[in-house]
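See below for the structure under consideration.
Note that this complex is displayed minus one protein chain, with the remaining chains in position.
Chain lettering (A, B and C) follows the sequence in which the chains are written, and residue indices restart at 1 in each chain.
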Amino acid sequence: MRTPETPATLQTQSYVLALIPGWPIPRVARVLHRDNDRLAVEFCDSSAPSRMTVHASTVTYVPASLAERLLAPISQRPSSTRRPTSTGAEAWLGMRIPVLDAGWVCLLDYAGTDEGIADAARTSYGERASSGADNRRLIRYLRRHGHTGPFEMVGTKWHVRLPIFVARQWVRHRTASLNEQSGRYSVLTDDAYVPPAPTIASQVAVKQGRDAPLPPAVQSEAAALIARAATDAHQAYQRLLSLGVARETARLVLPVNTYTQWVWKIDLHNLFHFLRLRLASDAQAEIRAYAEAVAQIVRCAWPVAWEAFDDYVRGAVSLAAPEVGCLQRAPMRPEEAQQDALRQSADLMGPRERAEFLGKLARLGLLDAVNMEVP
Amino acid sequence: MRTPETPATLQTQSYVLALIPGWPIPRVARVLHRDNDRLAVEFCDSSAPSRMTVHASTVTYVPASLAERLLAPISQRPSSTRRPTSTGAEAWLGMRIPVLDAGWVCLLDYAGTDEGIADAARTSYGERASSGADNRRLIRYLRRHGHTGPFEMVGTKWHVRLPIFVARQWVRHRTASLNEQSGRYSVLTDDAYVPPAPTIASQVAVKQGRDAPLPPAVQSEAAALIARAATDAHQAYQRLLSLGVARETARLVLPVNTYTQWVWKIDLHNLFHFLRLRLASDAQAEIRAYAEAVAQIVRCAWPVAWEAFDDYVRGAVSLAAPEVGCLQRAPMRPEEAQQDALRQSADLMGPRERAEFLGKLARLGLLDAVNMEVP
Amino acid sequence: MRTPETPATLQTQSYVLALIPGWPIPRVARVLHRDNDRLAVEFCDSSAPSRMTVHASTVTYVPASLAERLLAPISQRPSSTRRPTSTGAEAWLGMRIPVLDAGWVCLLDYAGTDEGIADAARTSYGERASSGADNRRLIRYLRRHGHTGPFEMVGTKWHVRLPIFVARQWVRHRTASLNEQSGRYSVLTDDAYVPPAPTIASQVAVKQGRDAPLPPAVQSEAAALIARAATDAHQAYQRLLSLGVARETARLVLPVNTYTQWVWKIDLHNLFHFLRLRLASDAQAEIRAYAEAVAQIVRCAWPVAWEAFDDYVRGAVSLAAPEVGCLQRAPMRPEEAQQDALRQSADLMGPRERAEFLGKLARLGLLDAVNMEVP
Partner (left out) sequence: MRTPETPATLQTQSYVLALIPGWPIPRVARVLHRDNDRLAVEFCDSSAPSRMTVHASTVTYVPASLAERLLAPISQRPSSTRRPTSTGAEAWLGMRIPVLDAGWVCLLDYAGTDEGIADAARTSYGERASSGADNRRLIRYLRRHGHTGPFEMVGTKWHVRLPIFVARQWVRHRTASLNEQSGRYSVLTDDAYVPPAPTIASQVAVKQGRDAPLPPAVQSEAAALIARAATDAHQAYQRLLSLGVARETARLVLPVNTYTQWVWKIDLHNLFHFLRLRLASDAQAEIRAYAEAVAQIVRCAWPVAWEAFDDYVRGAVSLAAPEVGCLQRAPMRPEEAQQDALRQSADLMGPRERAEFLGKLARLGLLDAVNMEVP
């Protein structure tokens, strides 16, 4: 639906997505002038360093229409509040992170901080609030033991633009609130997602999803077919509207890669559940791209909760009962290997967490009961 | 996508949808022989009278492919159970009610009866179970007073085939469980919903929805455009699959009127909420057609709960505070009108319900406080 | 459990609850000096006028222990945020509103404003944001038509101290998050709710709840019995703890009027549902007291949403189908009464709302179809 410019053709006034060092997500910039492969760019949103020089190969062209969409931030003058505030969340508020060819993710509002998670837990335990180190220890303990209630105490609200087929996967997460653009009330734009040709892959036997890459010529033909189908469908839509047909009927012809948008509100516990499933390698690549943009912001806004999620949920290996049985029946590890592992664990973990780990090792048959007392 | 036969062209062996007297939903039948406008038909499903003679103008032709889909009932031999059983629900189990041009609704399973609703309520009240009349009185009381908990005690499970755009409205009801056919795993059929030309209407200013009918020529052109768009899209889909493109990518070109199917489980309280919104006149006609098929079965399976819903929710008129204020400031009704209304209400309602009604009338200024004691 | 001081015995340094003009909820103050019936008091929380002179009969004594609990606000220094801010909500943040004899309600955090409700709805309608008057019209339209989704977009978080039997009614509202103090981890205080003697009433036949007042001597005996039972139970609890019995077992003897506390998070849609049921006249008086404290804050924090709720939900009169039938069969109102009502409605309502009202009147048989066009 749009012909991408290449690094070679980027001109003054073109919009690009460029990376600021130390800032993980690309932001919209305008090319001020060009000196061979060096581009002087100016960032177009309001909340960070304004100018930079970059190499042409490091930026991505975006058409003006998309750039303008990405640049319509929710304008929010700072105001004073007595609510708990997350500086990481504030930095991202109202910024539209580009996802796919015409979509974005934007944090609209939030309530609660890492400290608030710990405080909610302390309500149960009747403990007193104390230092940041205590908060971290408590939050990691909660996560490790599946006490997910306190994570529900953080609220998040997002504005997302996404293709309909991604939206259909997204709504499977029911414990959330949603207000979506309606094709009954409003006329939909002609934006439709077309996957970049090099990413188009073949069906894999047995499993869902895509895997083996296709020959470049086939990839190009497929991308062209998808783009053409979207154009044809949108022409039919426009023709139906011009005949006077009601919007709710005219839209029947639109394909599932048409973009829609919505406001989505979800608590942090359920957001982590969404991230666990949608960041996984078997999630469809397109929804994974959205999950990664959301994760980027969560990592900044609730860093302690994110780290605990990353260590104890995303990075965990779960051994099922039959697997445990196999391991247990295998011969013991040699003495020195055990000592080694024990010594390392003493460096890496607090005392309670390590006791749990030793328990798991013993249960796995990787450790002599005798050695439980060592070092 | 298919050219309907007319009553004039119906032949032996054609499939039709025909009505059995006293059975509100059409069922699939096959034409045995024809004598001018008289058709001898045989019903193809297993659970009712088998042959009938009907007038050709009263049946609807269905193509063999759809008829076969409607006739693949979940074969369930009767078995013995000690669970509460609803004869109305049993009659509909496994029957696919046709909806739109290639969809259906089918009751797959259920748990609970009208009596179960009353019994759950009695758990709260500490009352003893008694007669059917008591059940009816209690269920109506629960409904009238918004005690919706006991209605959650009935479970229902459905198999539904429906266009994607209807599915997208349907999933807004989040308090339900869902397993939908996946376009990542399976190849989708070429069925796409095309609205019958005479139903295609124009957009109405301000409001959502469709209203004024369009000229027949425009309607035909619109229907043809929608049918053509679906055919084109499905050809692109087939071409992508033949190139070896993964199903999850190939499906991007399919329009939102493509049919999908799912298993849907919801409790009766939330099902009534679905019905209230989706039977309403401002619901899109297509989802309303599904809601009507569901309602048909609910009416048979839980007749007392349905009647209470119909009287106290669907048929209710709610006057907002400002409206009540207006009425109260208007002059009194003449004496004889009041007496009339009071007399009628004594015939129609039980004593507690009537006391509530008199209270509303008094609050509405339609009744003298003095007259509260009468008849 | 505590002997209240009377206005006559209030001394310097006593704590009282006093009302500031224009501030609907009493706040904790300390008596500075006394001049007959005139008390000079100083408010002890930080967020409002500090000194005032009041009449002794207008204040309520509170024991120091409760005053201190009410005065342990969540100290939150103002910080800068780009989030939407509600000034009404900010005013109440961290203030503990006293409820019953030793409980309180406190707004801990929130996300979203009246404007945010309207903006979420506009996502669906594809409209543009505009003036405050438009927001009010839109929010009232949403409420009137049961479009409750946008109200879910506002989040609220509360800290509440309440008796266990109230907590048991409260948790019936399941669409909320909760972290409650645990009697397994912590030792519970000896606070137990004792109803003020003059409020103790007798059981009413048929209905739930209390109604007719009891003789004062009986009321006093009942209050004393309840207080005594709580003291005895708490002594048994202390004795069990001193024997070394685990807290989770020792607490078995504690009565259901023992105070607990929790953090409660709920969206505004579900909060209104809570308020509708718990502000109703058939709710138990004790939970109604909590609902009133919550409502007080909601009214300030989301005034437009509250007003719409008050007009269209709390103040509404719903006529069920049988009632409507009765009214319809009654003779017409005289011409002049109709004209009157129509004229008034033109003053009070916008054009769309009035059209709906006339429709209801016609449906109720209170209005000639002929007269629909008038004034």
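Keep this in mind: a contact is a pair of C-beta atoms (placed from the backbone, for glycine too) under 8 Å apart; a residue touches a chain by one contact, two chains touch by 3 or more.
As the structure is a computational prediction, the values presented were derived from the model and not from experiment.
Enquirer: Missing chain touches which shown chains?
Expert: Spelled out, the missing chain touches these shown chains: A, B, C.
Enquirer: So one chain is hidden, and I want to know which residue out of B:Arg136, B:Arg239 or B:Lys265 touches that hidden chain in the complete assembly.
Expert: Considering all chains, including the one not shown, the answer is B:Lys265.
Enquirer: Which residue, B:Ala121, B:Cys326 or B:Leu358, contacts the hidden chain when the whole complex is considered?
Expert: Residue touching the chain left out of view: B:Ala121.
Enquirer: List the residues of chain A that touch the chain left out of this view.
Expert: 144, 146, 277, 310-312, 314-327, 329-331, 333-334, 336-338, 340-341, 344-345, 348-349, 353, 357, 360, 363-364, 366
Enquirer: Residues on chain B that touch the omitted chain in the whole complex?
Expert: 76-85, 90, 93-94, 109-112, 116, 119-121, 123-126, 149-150, 152-153, 155, 157, 159, 177-182, 185-187, 261-263, 265, 267
Enquirer: Could you pull out which residues of chain C are in touch with the chain that's been left out?
Expert: 163-165, 167-168, 171-172, 174-175, 178, 182-185, 193, 195, 200-204, 208-211, 214, 218, 221-222, 225-226, 228-230, 232-233, 236, 239-240, 243-249, 251-258, 284
Convention: only the chains that are shown with their structure count from here on.
Enquirer: When chain A touches chain C, do the two copies use mostly the same residue numbers, with over half shared, or different ones?
Expert: Over half shared, hence same.
Enquirer: Calculate how many whole Å lie between the centre of chain A and the centre of chain C, each centre taken as the average of the chain's C-alpha atoms.
Expert: The separation of the two C-alpha centroids amounts to 39 Å.
Enquirer: Going by the contact rule already set, what residues in chain C reach two or more other chains?
Expert: none
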